[in-house]
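Removed from the display is one protein chain of the complex; every other protein chain stays in position.
Each chain gets a letter, A, B and C, in the order it is written, and its residues are counted from 1.
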Amino acid sequence: MNEFSVSDEIAAMVAERDWSQFHTPENLAKSIAIEAGELLECFQWNADADPDRVRGELADVLTYCLLLADRLGMDPNQIILDKLAVTRGKYPVDTARGRSTKYDAL
Amino acid sequence: MNEFSVSDEIAAMVAERDWSQFHTPENLAKSIAIEAGELLECFQWNADADPDRVRGELADVLTYCLLLADRLGMDPNQIILDKLAVTRGKYPVDTARGRSTKYDAL
Amino acid sequence: MNEFSVSDEIAAMVAERDWSQFHTPENLAKSIAIEAGELLECFQWNADADPDRVRGELADVLTYCLLLADRLGMDPNQIILDKLAVTRGKYPVDTARGRSTKYDAL
Partner (left out) sequence: MNEFSVSDEIAAMVAERDWSQFHTPENLAKSIAIEAGELLECFQWNADADPDRVRGELADVLTYCLLLADRLGMDPNQIILDKLAVTRGKYPVDTARGRSTKYDAL
């Protein structure tokens, strides 16, 4: 799927509505936390959640994340790969395997 | 960015550490909210944030989002596009243009 | 325990450090969300949490809530009682009893 760009689609939707004026990095960080709360609400009282509701809330979190990355000139795939390298370093396979312990307690 | 293309890299890091046992949808939803709080902390006392810190925290939110999408068999790019179509419908250009008002108050 | 006031103790700690300049309502709302994320982190991978860690994080959430109430001239006990009355109205005992269903789906 290289024919289109998800970020470009988001940018077009925002531009049509002249919404970028509201999308300061701080407001986008707040928006990500707000939407993450709505996603969590799908799991508030039990571990099973309605997939359709999860789909919509997860999309909202992702969309604000892409807007923040775009606003700060960051490539979302690249920052994920960079952080994966950090995580691999902090959690060596031999000590972290099968454990949910935080790195500073390994 | 054209689209998210790093899910396989994330899956490999997780598989090496045998961490998928911890990655129930509910735990991933909690993790997204936790990391969204850490991202917000970059903006706690002012609107300017250290870009390197933002980069790492945003990567964490995105990584857990991609893990949740993968766990639920959802294509992250597709759910974003599907939600964009919903947003376009709820916020028509002529009434939403230049306003941050929520759709139910437009 | 009417000899002292928790809010006064918090206010004194803040005044000594000249921190009220940072405590805009918006910054306090961000701080509550950030600390709520740290509290949730105690439960990230399982349902059991270290009570000492929970105690500290819950105290942080409560402290920022009291600072926000104080800043906005709200009495925390009163707003809780007011909201309880609303909740009793939205969730009548006969329909809500033993169910976690949201009021708009009851």
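Throughout what follows, contacts are C-beta pairs under 8 Å (C-beta built on N, C-alpha and C of every residue); 3 or more make two chains touch, one makes a residue touch a chain.
Predicted, not measured: the structure shown is a model, and the values here were computed from it.
Student: Could you tell me which displayed chains border the chain that was left out of the figure?
Tutor: Counting the whole assembly, the omitted chain is in touch with A, B, C.
Student: Identify the residues of subunit A touching the omitted chain, counting contacts across the whole complex.
Tutor: 22, 27, 30-31, 33-38, 40-41, 43-45
Student: Using the document's contact rule, name the residues of subunit C that touch the chain not shown here.
Tutor: Residues 1-2, 4-7, 9-10, 13, 16-19, 21-22, 24-26, 29-30, 32-33, 36-37, 39-40, 42-43, 47, 49, 51, 54-56, 58-63, 65-66, 68-69, 72, 74-77, 79-84, 86-88, 91, 93, 96-98, 100 of subunit C touch the chain absent from view.
Student: Quickly run down the residues of subunit B that touch the omitted chain.
Tutor: The missing chain touches subunit B at positions 30, 33, 37, 44-46, 100.
By our rule, only the chains that are shown with their structure count from here on.
Student: Would you mind listing the residues of subunit A that make contact with two or more other chains?
Tutor: Residues 30, 33, 37, 100.
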